Each structure stands twice: as structure tokens, then as C-alpha cells.
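Before anything else, here's the structure in question.
Yeah, one chain of the complex is gone here, protein chain that is, but the others are all in their spots.
Chains: A and B, in written order; residue numbering restarts at 1 for each.
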Amino acid sequence: MLKSKTFVKKTRSGGVRKIVREHYLRDDIWCGSEVCQSCPQDSTVLQRNAYMESSLCSSPHYLIPDTNVVLHQIDILEDPLIRNVIILQTVLQEVRHRSAPVYKRIKDAIHNAEKHFYTFTNEHHRETYVEQEQGESAAELHDRTIRVAAQWYTEHLKKAQTAEDLKVILLTHDGKCKEKAEEIGLVSYNCEEYIKSLIANPELVDRLALKSEENNESDRGKILFPEHLPLSKIQAGIKSGRLLQGTFRANRDNYLEASVFVHRDGEEDVEVLIQGLRSLNRAVHQDVVAVELLPKSEWAAPSSVVLEDEGPKEDENEDEKENILKSVASEKMLKPTGRVVGIIKRNWRPYCGMLSKSHIKEATKHLFTPADRRIPRIRIETRQASALEGQRIIVAIDGWPKNSRYPNGHFVRNLGSAGDKGTETEVLLLEHDVPHQAFSQAVLGFLPKMPWSITEEDMKNREDLRHLHVCSVDPPGCTDIDDALHCKDLENGNLEVGVHIADVSHFIRPGNALDQESASRGTTVYLCERRIDMVPELLSSNLCSLRSNVERLAFSCIWEVNHNAEIVKTRFTKSVINSKASLTYAEAQMRIDDASMNDEITKSLRGLNRLAKILKKKRIENGALTLSSPEVRFHIDSETHDPIDMQTKELKDTNSMVEEFMLLANISVAQKIYEEFPEFALLRKHPAPPPSNYDILVKAAKSKSFELRTDSAKALADSLDAARAQGFPYFNTLLRILATRCMMQAVYFCSGMDSDFHHYGLASPIYTHFTSPIRRYADIIVHRLLAAAIGADSTYPDLMDKHKQAALSNNLNYRHKMAQYAQRASVAFHTQLFFKSRGILNEEGFILFVKKNAIVILIPKYGLEGRVFFENKDKNNPRLTFIEEIPALTVEHHTFHLFDKVKVTISLDSSNIQHQKIRMSLVEPVIPGVSVSPQSAQDCEPEAKKTKLDC
Amino acid sequence: MATVQISEAEKVYIVHGVRDDLRVDGRGCEDYRHMEIETDVVSNTDGSARVKLGYSDILVGIKAEIGRPRPMVPDEGFLEFFVDCSANATPEFEGRGGEDLGTEISNTLYKVFNNPHSVDLRALCISPKEHCWILYVDVLLLQCDGNLYDAISVAVKAALFNTRIPRVQISEDDEGTKEIELSDDPYDCMRLSVENVPCIVTLCKVGQRHIVDATLQEKACSKACLLLSVTSRGTVTCVRKIGGGSLDPESIFEMTETGKRVGKALQSPLMELLQKEESLGKKRQKVGFLG
């Protein structure tokens, strides 16, 4: 059965090393085709009826794409139309090395049973193994290997003698490879010509990546950009210090300007300014680039001009604009300036945006304007331009030749009409990289089979706590209940308090597709009217949700505490609970307050509430911060799903009661897992902010003659408490809102990779997340660690690998950040919808920040923040004097300070369909020429109605 | 076994035999025992060879690594030798027991092979003063049955013949930084010319005569030996007296003459054999230790 062959491989790691590996060839690798009679295979993937209406090939056929086709045309391969594809091991491995995202996508396609993608392990098949020949390069060998496998399939399927003439088509991008394939009698097409031949499905053509254009760039148009340096030269240049490596960040407001953040070990980070098209040299936001610094005499200052790329015009115009950038700048403002000389790594992703249809009627080439202003416009080729107008679409960049003003790309997907709620939600999910596709079959396959019930096996290592009077307290409408509580008196006079958390790690086993998907998603994302689950609904809203009156598996943290809320004993156990009630915060509060109620649940709640108050007091005494950020909540119309009311969230005692015990559980668990796994505990820390972060806060307090102390969290908390202005009750809240903005982001980390564990905001030396495993992946890991620590479950290698855990933490931190941004974007969009229906409103607000040419205003009623600009492109600008130290801004004769009360009108500005925004205009104080007269919604036609979005 | 002890009577028998040009195993004074050579026996080396001479069994593996040229000769690569007198050969070598013998042999090998007359050391230079190939020639003694030097030298020569050094290219950028680039064609290799690589002939003075390729028993009867390295043209590149006794100038002269003759005669069948083996290419059935 086994044949042994050795092959030689040399790797480079400082020197040259000869590596010998065995390579076994097999006779038992089957073809996977339904028509085959010679392979004794149990199951098949490739269908008998592989019809595809093509003008090139009338008979049914299987496709074999080469590596470049998979890498560049993955959008095509993913299309549901494309089925019965043979993915060679050679191709799959190469894709794995070249692009992790494409590898994941092609694997998903292979797992999708409806796609009928078959992986053929050609390199271990006795008849398709190919040995490198003398003088053959690795690339040539690679291509030949693919041809040999294609030839084998052709011959192999011929033997099957079906009624239909089943063909095998090799898809390649490489002309030479195609030629050689035809020489040995293979059917081979260029990917483009094949896709174009699919007569029945012309829309597929749009999704083709524009690969070929880059090759014949020499004969088209003049060279606009300098050549990029090859990677080897870049590496040498970086080594010698002549070039700098950094991440390219395009300027949101000025398309001719960008900066490159250069991080060098042991040296201070530098920000290099890049100005002008030629210097930007085709770098796209987030690319890793190599820059060359210009001589000091050519350094420039960041311009404050807003420049929008208005599309292709005469070149002179462009130069003129670049000249604007170079205008007056004082010596002091000059920044290190450079130019991009090469690209180290492209970080292109599919971009959302809209088509700017060409003015020429028959044109097939159009410009696409991404929603993200930092991304350049992209030229795409499509025949459905008219249909795509006014739609939000996704476009991928294929390349950026040096003679092209814009990068070339291809159409990927239509999301729907712009302004449409569904479409806009999709856009904000995509733009924030939130994985939100339906769970794949491979993932769903790991869900428990329904009907589900607790088995004998499940009860192993598990305590029966069904008798306890456990209840859950959540916001109304909550379906993913991950925590429940109980409290009861013990005979010794102490109290027993239990926090019971959904046992998600019981259902999600390490390493399987379900686990990988959850780990990749990292968190559930809550948008205003939609929830993007981290785990499939069966788990999140059913099996893991600790609903009342059903038996659920839980992970319990049980304390014995005395009446001073001091912990006497802590223990952890996997358990089965049966919650007696699912309450809302309001319901729980009502029970506590209603003296007539004296059932077990209510008594339990009262006990919890009393303990929580003591715990909170202690925590605050320790220096924990209570900060506030206005959280907005929409009342959504049940039929139209439009927001009909907007208010800031109100907190009840019971909110804080649940929170207190969650914090306590998290801390107890953090201590336990760190004690058991000092190297591998997944913890959460919140670094203390650098003192300079507090500048604005201190200044704000000073404006009302309060001294804020920021040397410790405790000092800050105390001085914040003391800062209460007479007759200005909102002052303290404003300070706390500002303080929130000064804070650092809390992050997950692996205890073996860090030494600073402190959680600044909670004033706890150690902290982790344990209490929400349904919606946070970190909690699942923490559950697994805790389970291993108490001997209720096994460890597995990745859990005990601090590097892997650090990598996981990075992903989780990224996902959490993006989820937060997506949430904010969703709130912003719904705010816009709300104001669209309201027309123009007059509201009172406070100045939150004072800027050079604007003030930022917070409207407490809506928790809404907006800017009033005092500079306008076309109008005569008022006289502005800005004093940064205070800070204060004088407009004509009025001076604005922090926290000043103002009146504004609020309206929706939809002049740019892709970037609608809330506009605020000053009403009070009255500054002639600046402020506007108050308007009521009645006597002004809502502006939104004028520019209908979906026309 | 590195040495044997024999009785006086045995000694006399051996010495008398040598005097009559008829040795215990039937050989004449200038005859070698049966020798077996096989190259390319260890696949993860860049060159390897196994030589059996009598029961002496030698395995040589060569690994090429990139290093810095020596400051005195900035445009040459060099060879490094290590001789592992393994306990497999004899329990005497267990632990550090074989180290002295190993050092002695490797010093000699260094003298014989690591010079530009024997091996084209310049060909091993990649870029002067910066990069060169270092050939680590590792000798493994698996069994000792006398005349180690000769057997080892043949094995080293065969392994050098078998050595394939990956072809590298130096790319230089504007700053003058040099990068080493490897060809992705595994067949794209550099070979060393072994034309001038000498073989060692050890002559042992037994009684009044001298013999080549002494067995352990014969060695025990010998007072002193002379080691010569001889190229295919019969040029002597190194002479060294080894062993405890002394030799008169006359004997040294005679022994040198014999050594030249025998050494020259040894070279051509060796080269013939190596070339023949190579011409078989991939078809050759590798024997190794399974034969």
C-alpha cells in the first residue's frame, strides 16, 4: 500500500539547510465522482449531472482551477452557480501559504455540501505524484503538477463511459500553462473566457477580478506613478535605515494627504507625512508600506484643508490642488515628510460604497466611491451600471497599475438600496469587519441534536442545584440569558450566594468548526434592532439561555458570605439549575419594594440587593470609578421598525445589583484560574491612563473652580464626587462623561505574556470575564480554564500555549473594538432616521469640547453629540480667536467655554447620500451672522423629504 | 577494537611472513584488503560515503553551511573535521574514551585535506570576507579493524566527490548590502573537483620490511609507521611519522617510494568506481546497512 519516496527541500534560516522528508504515495485515494465505477469509494462529492450552460463546452464538466484562479477569483468560485470543482491538494496548500483569508473562504466552499467541491490529494496519489526535473523551477513544477492531475482526471473519467461526455476543464490565468495543457490534450480555458462563456449567467462576469490589465499596462496611457521597489530592495533599505516601514493611514478629509506610522523597536514612533498623488504612490489605507524621508528642506505641514476627490479631470487641476497643500506653514508646524517607495503588504479588503456611473451612456467602466473616505475611488467594469446606481455595493481591488489614476477592481455583491435600513446595517457590519454571515453547515453540524435533554453522561462532574431558588434579572426582551442568581440563609447565620452562568463550553468543544467560528467572531454584536450572535441561536437563545422553569446546564460560582458581604468561602462547580423566574430589572425592583411579597425568590432578591449595596460601597471606597456615558435607547415602532422615540437609558438599583455580583464572580474566577494556571490564564486588564489624558478634564473642572486630582483612581473618584456645582446639577455628569473619554481601553491578555494585571476602572488587582459566555468568547476560554482547574473538564494543547492565547486575545480585543464602533455607527444611523422623521428640532445642550473652529455639543435629552462649525467653505467666516490653554473660543464678540449651555437646532443633512449626518446650528447665544433663528418642526418642511434616498 | 594484544610467538610468525612477502591473510606487502565503497548513504547530508576495509567500517557525512571566511584567507572557504570514535566500535570508546584518538585523526585530516592544493577552497568562497561555505566533514567510526587512516581518507574523498552544494547567488542592492539567494531547482548544485584530493597510505615497519594496510595484529608487531598523503599523480602532499618507535632516514625514503606507488595505484580504481556508481543515477539500488 505504501510507497516511499523522499524529496529534498532547502529552507533558509540564517543559512541553508537540507531537509529530507518522506513522501508516501498511495493507491487508495479516490476520485470523488459519482460517475466513477472503478474507485471503491463510500461517498462521492462530484455530481453526475455537472451541467453548466457554457458556449465553450456543451457537455457537463468538472472544473480544476489553478492556484492563481483560486487566489484571485475566489469571488467567482464562491458564487452558488459554480459547482463541481476539483480543488487539488497542490493548489490548496499553495493558497494556504499565500493568503489566509482566501484559504478560509475556499475551505468554507469545500465544506458546503451544495457546492460539490472535492479536494483531491494529488501529491500522495501514486499516479499523479510529480518529481521535480532538472532545470525546472518551483513554479513550473507547480503548474506541471496541476496539469498531471488534470490529465489523470480526464483519463480516469473517460474510463467511466457515461452516456454524457463528462469533461474536465483546467482553469488557469497563465497563457503558457494553458498552451502546455492543450499540448497534452487537456481542455483548458482562461478563467475570464470561461466565465464569459456562461451564457445563462452574464452577471458573473462583473465579479471577475481584473487581472489581465496590469500585464499590458505599457501600451496604455502615460505613467502616473513611480515604480514600486521590489521587496528585496525594500528589506535592504529598511535594514540600512534608508527606508522606513509603517502602516499607511489615509487622511479622511483630504485625499491628497496621508501619514505613515513608523514603529521601531527601542526608538520613538514617528509619523511621516505624505502629500501629493505621486508621493502617495498607490498606497491604500492600512497597507504596510516603505517610505523614504524627504530632505528637511522639503518637509511640509499637515494642511487643514478639506479636499474631496471629485473624479477624473484634467491633470493640471490635480497639480493645482497639490499646490494648495504646500501653502504657508510656519517652521514649527513642519513634520517629517516622505514618499511611498514600495508596498510591503497590501491590506485590501472588499469595500462598501456606491457607483458613480460614467456619463457616457455605453460605458462599461465606472468609478466606485467607497463609503470609507480614506479609500480611493476604484474603477470597475460592469454592464449593469444602471441597475447598480443608488445601490450600496461591494467592490474588491484587484490591482493598481502605475499608469492608472485609480485602482482597478471588480464588483462583488449588491447589498441593496442606499438608505434602506437593512442595507445600511449590512454596510456598517461589513465596514467594521463584523462576521455576520449565517452559520455554515460545518458549524451547525456541531450543535446538539434536538430534542435535547440532560443525560446521565452530562451529570458526570456536575452538581444538581435544581432545588435552589435561582432567578435571572435582565433587561426586558432579553433572550440570551447567561446569568442567574440565588441567595439563601445558611444554618451558621451566614449567607450562600450563587452566580450561575450558562455552561456554553459544555456545548462548544475545543477546536471544532463551531468553536473556531465563535473564536473568530469573538463577541455578539448588538445593534439597535439586530443582534449578530457569536454562537448559533439554538445555543444563544435556547439551550444555553438560563430561562425559567427549564433545566439548564450551568457553571456556578458559590460563595459563603457573612452579613458584611465578606467572603468566607468560594467554590466553583458545574451544575444543573432550574431557574424559578426570569425577571426584568423593573420587575425585580418591584418585588423588592413590595412589602407584601415574601416568597423565596423575593427574599433571595432582597438579600442579594442588600449585599450588593455593601459590595458597591466597598468597591467605591477602594477607588473604583463610576463614570457615565449617555447610553441611548430607541423605542422602535413595531411595524415600520423606525425609531419613534429616543431616550437615554435609566438605571435601577437592580441593574447595579446584578452587576455587583458579576464583578465579584469575575474577580473570584480570575484569582482561581491565575492560581491554577499562572502562565495561561486569560485575564482582562485596564491600564491607568497617562496623566496627559486628563488635561482636558482638569481644565474643565477648573472652569468651575474645582481641583481634580488624577494621581490615583481613588483620588480621581473622590475629587469627582466633590465636584458639584451649585445650580448646575448636570455639571457632575458632564465631568464624568469627559472622564470616560480620558480612559484607556480595557483589554484581554494572557497572564504568561504580561506582568501588569491591574484593572484601573474597577480598582481590582486582577480581573477576567466569566459571566457572559453566550456573547463573549473570552468567557468560554475562562470557563474551560476554570473547568480544568476544578477537574471538571480536560485541557487541550492550544489552551496551554501562551502564544496562541496571546494571539486569541488580540483577535478578541480587535473584535470588541470593532463591535463597539459598529454599535456606535448603528446608533448614529438610527439617530439620523429619528431626526429625518422629526424635521428640525430645537434643543438645549452643553458644550463638551471647544475646538479651533467648532464647538462640540451634547444634547442630554438624546445623548446626542454634534458639532457647530464656525467656518464655512463658501461663506464669509466670522472672526475666531482660540485659546488652547483654557480652552476657549471667541466668535466675533462671544466667548465659548466648556460646559456652557447653548441652544441649537438639530436637523439631518443628507446632501451626501453616503455620508448623512446630523447638523447642528447655533440658536443661543445669538451671534449676528453666525446663529440662526429658532425653527419649529411644523413651519418647516422636513428636509429629509426633499432628498429622497432611494430614488 | 582499537588495539589487540598478541603473544611473542604470534609476533614472530607475522614478522617472518612479512619478510617472505606472505602475510597471515595471504596478501603481499603492498596489497590492500577487500574494500567496499558506497556513496550517498545518508540522505540528509550534502555528501556521504561509507567505506569498509576488512572489518573497519567508516561512515562520513558532509554538511555545507554558510559562514565567514577566515581573516587570513578572505577568498576561501574551508573544511572542518570531526571524528566520532563511537562506542559502537568498541566499549573502550564509551564516554570520553574515544576523544583522544578522534582529535588525533581529525588533526591529521585537517592537515591533509584543508589546503588549496587538495581541495579548491576558492570555489567555496561565496563573497570574499563575508560569506563562504564551510564543509563540516564528520567521520563516524563504526568498527575498527586497523588502518583507519587509509579507510577514512578514501571515505572522505568519496564523500567529497558525492557532495552537492546548493548553488547560491549574491544579490547586491544600492546600499551594497548583500543577500544570499538560493535557487529553487534542487538539481542546481555545485560539485567539487576531487582530482587533487589525496588519499592516505599508511606504511608500517614490520621487521625489516614495511607493509600497507596493516591489520590490528600486524600493527601490534610494528614499531613505527609512516603516513603519506598521495594524489592521483603520485605527488606526496603530507608525510608524518606516527607511533612510538623510531625510523632511520633510509627506511623513510623507501617507505615514501612505496607509498607513492601504492597511493597512485589506489586512486584510479577509486575514481573509476565512484564514477561508475554515479552513472547509475537514481536507478542504483542503495544498500547501506540493509545489505
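By our rule, contacts are C-beta pairs under 8 Å (C-beta built on N, C-alpha and C of every residue); 3 or more make two chains touch, one makes a residue touch a chain.
Throughout what follows, contacts and distances are computed from a predicted model.
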**Protein name (UniProt record) of the chain left out of view, among "2Fe-2S ferredoxin-type domain-containing protein", "non-specific serine/threonine protein kinase", "Ubiquitin-conjugating enzyme E2 W-like isoform X1" or "Exosome complex component RRP41"** = "Exosome complex component RRP41"
**Asked** Looking at B:E65, B:E104, B:D188 or B:E254, which makes contact with the chain not pictured?
**Response** B:E65
**Prompt:** For the chain left off this view, which of A:Q37, A:Q441, A:N598 or A:S794 is in contact with it?
**Reply:** A:S794
**Asked** Among A:C31, A:L46, A:L63 or A:I110, which residue is in contact with the omitted chain in the full complex?
**Response** A:I110
**Prompt:** What residue numbers in chain B mark contact with the hidden partner chain?
**Reply:** 1, 42-45, 48, 55, 57, 59, 61-63, 65, 82, 84, 86-91, 94-96, 136, 138, 140, 142-143, 145, 288-290
**Item:** Residue ranges of chain A at the interface with the undisplayed chain
**Value:** 2, 4, 6, 17-26, 89, 93, 96-97, 100, 103, 107, 110, 119, 121, 123-124, 511, 788, 794-797, 800-801
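In this text, only the chains that are shown with their structure count from here on.
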**Fill in**
Taking each chain's mean CA coordinate, chain A and chain B are separated, in whole Å, by 65
**Item:** Residues of chain A touching chain B in the complex
**Value:** 6, 8-10, 12, 15-16, 18-20, 132-138, 232-233, 235-237, 239-240, 242
**Prompt:** Where on chain B is chain A touching in the complex?
**Reply:** 43-46, 63-67, 166, 168, 171, 173-175, 177, 179-180, 182, 184-188
